[in-house]
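Shown here: the complex without one of its protein chains, the others still in place.
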Amino acid sequence: MTVNGVPRAASAPPRRLLSDFLRHDLGLTGTHVGCEHGVCGCCTVLFDGEPVRSCLMFAVTASGHEVTTVEGLGGPEEMSPVQQAFQDCHGLQCGFCTPGFLCTVTALLRDNPRPTDEEVIEGISGNLCRCTGYQNIIKAVHRAADLIAEDGTEVDR
Amino acid sequence: MKPPAFDHHAPETLEEALDVLARTGEDAKVLAGGQSLIPLLNMRLASPGHLVDINRLTSLDTLEVTREGVRVGALARHARVERSDEAADAQPLLRAALRQVAHPVVRNRGTVVGSLAHADPAAELPAVLALLDGTVEAASAGGRRVIPAAEFFAGPLESSLRPGELAAGAFFPALPERAGTAFAEVTRRHGDYAVVGAAAVVTLDDDQRVSSARVAYLSVAATPLVLDLTGVLDHRPPVTCDWAAAAAYARDHIDTDEDIHASAEYRRHLAGVLTERTLRAAAQGAL
Partner (left out) sequence: MSSMFGEAIVRREDPRLITGQGRYLDDLGRHALAAAFVRSPHAHARITGIDVDDALDVEGLVAIYTWEDLPGRVGEPLPLLIPHPALTHGRTAYPLARDVVRHVGEPIVMVVARDRYLAEDAADRIRVEYETLPPVVGIENAAAAAGLVHDDVPGNAGANLVQEAGDAPAAIATAPNVLEFRLDIERSASMPLEGRGVYARWDADDESLRVYSSTQTSTSVRMAIATKLDLPANKVEVIAPDVGGGFGVKIVHPWPEEILIPWAARLLDREVKWTEDRREHFISAAHERGQVQYVRVGFDDEGRLLGLDVRILHDHGAYTPYGIIVPIITSTQLLGPYKPGAYRVEFTSLYTNTVIVTPYRGAGRPQGAFCMERTMDRIADELGLDRTAVREVNLIRPEEFPYDQGLIFQDGRPLIYDSGDYPEMMRRIKELIGWDDFAGFRASAARDGRRVGIGLACYVEGTGVGPYEGGHVEVDSSGRVHVSTGLTSQGQGHQTVFAQIVASELGVPIEDVIVTTGDTRRFGYAVGTFASRAAVMSGNAIALASRKVRDKALRIAGEALEADPRDLEIVEGVVRVKGDASSSIPLRTVAVLSNPLRYAFDEAAKQATQFAVGGSMDDPPLTGEPGLEGKEYYSPPRSTFASGMHAAIVETDPDTAEVRILRYAVLHDCGRLINPRIVEGQIHGGVAQGVGGALYERMVYDSEGQLLNASFMDFLMPYATEIPRVETGHMETASPLNPLGIKGAGEAGVIPVSAVIAAAIEDAEGIRVSRMPISPSELFHLRLAAEAGTAERTNRARSSASS
């Protein structure tokens, strides 16, 4: 599969979850595992550009597709606008849920560059955060929308 | 919570898939979206010896809208069907129900047909299929058959698919003229399974009187429950319909269980409330 733009390959049994494959077989530990039953969203990555729960996919199913993880959202020297916005707005505390949010929000803003408050909340409604109470995450999404509009940056990587 | 081992099959054609299913029978499960199946595997609540992964069968990723209705192939994701304005115009209940299915991210992978085959009485799409008298097309190495909704849902998490069969598609009839729909559910958190949910279709005749009123319920029985409330509404125009009587009828005809989130009595009460709300809205939509 192509991960963050780079063709990657590794051997794994069919039951290896994509989340584990990314983390342990490919060493990309930025994607986190919070529940392994699809509820918390920590494991969210972009699969052919769409956010999916990597704990609810087998690596073999993902073979031949494109996966983007948090490590691939920004460039080598700088963070993506979404990432920058999370820092600007104190949108994270322990950081464990953050990669899942970043992937979800990246796709959200690509599809809807100027979401209303309701659309933001609906868009992130499947990601749990135990630290922030979501207040600053919502602010970060709006700020990311501003940053993207300012740069005219292409968000989809 | 890691899944137990299984033999993984990734057929490239439907024939191949059906062939594997014929050989593995009861010991196989079909993997499409995986949003319901993989949690079960991760929790080791299921350990099929074989998994038939149909994600390469792109020929099944179809969405066809005609005057008759909406035909969905096995690999059509919830998100695709939800986004389709054509499908929503032909049958508004699809989009209304899909909006309530889990969360947007889960809808990117989960499939409409997969949700039907999973046959969870708390899920949205089985109730919609039952309400609309839709069908599921089952394919096997031995041929095809079309199963009406009323026969498809056998029990909680149990469809009437036989070993060796794969749900290849589903058909949701279009909304007729002078008909309106509504969907409502009460959940604990946004995106959770419904405590109780209801989908309604109301049809009016040439005099703008209710000629048909049916409601299907989520989370009240072992399979989707469909009630015909036409009689209760007594062929009246919507403005004089006795919605409260419909609610009472629903409460009287629903016998449900309690669980950790809600008592049986509260569920029955909600069924009444949602009956009224959805019928009223559906009738309004029919005008």
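Letters A and B mark the chains in the order given here, with residues in each chain numbered from 1 onward.
In this text, contacts are C-beta pairs under 8 Å (C-beta built on N, C-alpha and C of every residue); 3 or more make two chains touch, one makes a residue touch a chain.
Remember, predicted model here, so these are calculated numbers, not experimental data.
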Problem set entry | Omitted-chain contact residue, chosen from A:3, A:18 or A:42 | A:42
Problem set entry | Missing-chain contacts mapped onto chain B | 1-5, 39, 43-44, 186, 188-193, 195, 260-263, 265-266, 269-270, 273
Problem set entry | Interface with the unshown chain - residue positions in chain A | 13, 15-16, 23-24, 27-37, 39-40, 42, 69-71, 73-74, 79, 83, 86-88, 90, 92-99, 102, 121-122, 124-138
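Convention: only the chains that are shown with their structure count from here on.
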Exercise. Roughly how many whole angstrom separate the Cα centroids of chain A and chain B?
Worked result: 29
Seminar exercise, completed: The answer for chain A against chain B in the complex is residues 13-15, 17, 20, 36-38, 41, 44, 47, 50-53, 55-58, 60-61, 104, 122-123, 125-127
Problem set entry | chain A-facing residues of chain B, complex | 1-8, 10, 31, 34-35, 38-39, 41-43, 51, 53, 55, 79, 102-106, 108-109, 190-191
